[in-house]
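The complex appears here without one of its protein chains, the remainder shown in place.
For reference, chains read A and B in written order, and residue numbers begin at 1 within each chain.
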Amino acid sequence: MSSKLKKSLAWVAVTLMGFSLAGCGQGGGNTTGTSTGATGPIEGGSIVLDTDSNFKDFDPALAYFTTDTEVVPQVYEQLVTYQGSSTDIIGDLAESYNVSKDGKTYTFHLRKGVKFTNGDAMTAQSFIDEFERVLGKGGVNSPGEGFIDPIVVGSTAYHNLKNKTGQHVSGITAPDPYTLKIQLTQPEAYFLEVMAMPFFSAVDQKFITKVGNAAFDSSQMMGTGPFVASQINANGVVLKKNTSYWGKDKSGNALPYLDQVKIRINKNDQVDALNFQQGQTAMLAWVINGIPSASLPTFRTNPNLKKTIQTFPENANYYLGMNVKTGPFTNQKLRLAMEYAINKTKLAQLSSGKDTPANQDIPPGIPGYVKNLPADVNYTYNPAKARQLLAEAGYKPGQLTVTLTSQNSGLAPTWDQSIQYDLQQVGINCKINMLNNNTFYTEGMTGSLTLFIGGWYQDFPDPYDFLMLLETDQAPANNMTWYSNPQVDAWLKQLQTSTNPQQRIQLSKQITVQFLKDAPWVPLCFSNAVYAIQPWVHGYYFSPALGDPLQYIWIDKGHSQTG
Amino acid sequence: MSVQNASAAIGGASKSQKKSRGALFWKSVRKFPMVYVGGLIVFLLVICAVFAPVLALHNPITQYQNGLHMDGTPVGPSKFFPFGADDVGRDVYSRLIYGSRVSLIVGFVATAISLLIGTTLGLISGYFGGFIDTVIMRITDTILAFPFLLFALALVTILGSSLTNVLIAIGILGWGVMARVVRGQVLSVKEFEYVQAARALGASTPRILFRVILPNILGPIIVLATLAVSQNILVEAGLSFLGVGVQPPTPSWGNMIYAGVQDYQFAPWLMVYPGVALLLAVLGFNLLGDGLRDILDPRNATH
Partner (left out) sequence: MLSYIVRRLGGALVVLFGISVVTFILAYAVPSDPARMIAGPKASMATVLAIRHQLGLDRPLYVQYGAYIWRLLHLNLGMSYVYNLPVTTLIGQRFLPTATLALSAWIAELVIGIPLGIYTARRARKLSDYIVSILALIGISLLIPWLGIVLLYWLGFKIPIFPLGGAGGISHLILPALTYGITGAAAYTRLLKSSMLEVLKQDYVRTARAKGATESRVINRHVLRNALIPVITYGGIDIGYLLGGVVLLEVTFNWNGLGILAYNAISESDIPVIMGTVLLTALLVVLFNLLVDIVYVFVDPRIRYG
């Protein structure tokens, strides 16, 4: 489970975060991170980035994979977005918005005069079309569907229609071309964060109809964003500046600064790291999930490379899931033995410090993280205790053999072996079964895995986003352990609908303690993003949910790259 | 004459002839020194595999805390770890010794599977000719048309990564060349007098195939098999490099290289030692096979 796994694990998630209705959009980026230089941003220049994975989907309704999420938000824009590296929501294509008192009606006032790069005007219809596509119009099977169905009024009915032609979602309307009204069935604290997801971008249905869904997804991108995709092929993607982009920085300069960003597919991430060391690429950041673990020691020991490292907490977890419905792990004593058997410190060490040991579901960067867990559920590495619990569970040493399933990418093979060894030390034989990502999900999401390494990458910084993995309703797709506790379910329901931050933090703690008692998971590690950014690259910041902020990046003169 | 006697006659050689043939063999071995080198390497490899527990310094799957630096990187060669430690703190030297087992098992067992299928089909095809021959040869052509590594990769992915499945995949995909060569050899010997004689004496078909023809075409088969062993060891390593070979913690040189490639920049020993071991093993079988081919080649007899 490399970073790769973690992002592909980000199947679903939701956020609460209370109503941080942070005023209206100023369209400016918060350019912390690297030094901004005395002169201010310099226009022009090109950069090259490497990625070790292929692009899969360019259709915003479909893109949900790390590599794709680097490109899609550059070409397509949403109603609202995050302000710089903060979790505050600001307007994007919506100049302003308001929410009704009962929290069930959202009205977005769109920017006027924004055009798609083919010259068509962006209007409320551009969003209505995309909402309908996410709900299945034209045969699109969007992974974003669950984020608006059933919460948006009429979404379920529309989704279930066999023939959607001429039909509309009753809860999404446009009183005039620049006003979009969305009605919800119940208040949802994190609805604006949902609207910041690239699934809900402005698209030009006329254009899509012309090129067809398949081409729109694979080779023909066309949006309102700061960049246009000028080249898409087997070797990568070339983004060129959208010269008529509406966005400006704080000083009123036109965005983006860069003329071109070339993203090359170079499968061997070791070579990608070498390319960066030679100065041929600008960053090892989002699109390649940071510095490859195996290169980290080199980066940390070389003084020049060390200066390029930037670390950001990533709000992601890894856990060892145990199937509580069938197989040996229905035995709670055995699950408790597992909690003490795993050496998490070593797992963190094996990641070269990219990850830190975890003791719960919610990462420290998210409200609801429990700082001081009660001692009885704050499990730490203790093989002697694990052996004792194994005996209490009714197993003699060496009697039990389990199969650990994981994906076969990144650090997973190394972690597998460390866990396997830990288990052997306490008297549990362990076989390793490594699967490719798709097979892992085919098997995992039908709930057929006994013991597996899972992971979750936030969609929003909110406890519900992480705790919902424990909901009975989420089994087996996201709750791959089949964990089910009616008390936890009831608390989760409250957590979902409550808008009182204090109450929500209390609920998060109750859920965390209870689920650790039941022990369907061994929390393994929380992860950090460890990026490398060349000293001549400026304006970088770590966005909480979107890829690299390419539109705010500028470079010193003389460093232009064309790869 | 009973069939028993006939088959003795079929061997075609009296005791004295056999002796001189043996002498000739050893004489040619002296003329082809490379076969010695190859034989020696293969012998050492077998010793390594058989006596692995004696030769290894540590348990190959024990993860030593002192095998890793604080930053998670493996420690280099030292007294305790002669060839350094690997990415989870195991002794590379001991894993290398045990890894010889996987390479030999893959080399021998996968080759044996191919040999069994290929020889049987080749014998049948060449001996019966006609429609059976055509059918078998078209099947052979089909299997030979697939790119070996790609097909093995797909097969192991479908069956699941494990030593057994690697053996099966390599074994059932690698028999094409064997079948073709055996068939050719059968065609050239089946009209010989001793085959005719055995047939005239009423020997059963399997008996003729396996007791009469097979012994007489063993030479080329042995050469082919030896070279196939070297080939198969490399294929296992290639599959491991693509991530579908023998699964950890069982050490194989292929999966050691796969894990080591990542760390080449700061821990070159992880990749260098298994790479050299693999090279030596494959070279050993290649030298042996090549040498045997030279010895058995009648054209070289006149030299």
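Points worth noting:
To be clear about the criterion, contacts are C-beta pairs under 8 Å (C-beta built on N, C-alpha and C of every residue); 3 or more make two chains touch, one makes a residue touch a chain.
Remember, predicted model here, so these are calculated numbers, not experimental data.
Touching the chain that is not shown, out of B:49, B:167 or B:237: B:237 (per the contact rule at the top). Of the candidate positions A:143, A:187, A:367 or A:397, contact with the hidden chain is made by A:143. Across the interface with the omitted chain, chain A contributes residues 11-12, 54, 56-57, 59, 62, 64, 141-143, 145-146, 214, 217-219, 233-235, 264-268, 271, 274-275, 277-278, 280, 408, 436-439, 441-442, 445, 477-478.
Interface residues of chain B with the unshown chain, by the touch rule above, are 33-34, 37, 138-139, 141-142, 144-151, 153-155, 157-158, 230, 234, 237-238, 241-243, 254, 257, 261, 264-265, 271, 275, 278-279, 282-283, 286-287, 290, 297, 299, 303.
Keep this in mind: only the chains that are shown with their structure count from here on.
Chain A and chain B, compared by their mean Cα positions, are separated by 48 Å.
On the side of chain A, the complex with chain B involves touching residues 270, 274, 292-298, 300-301, 349-353, 408, 413-414, 416-418, 420-421, 432-434, 436.
Contact residues on chain B toward chain A in their complex (touch as defined above): 61-63, 68, 70-73, 87-88, 157, 160-161, 243-244, 247-249, 259, 261-266.
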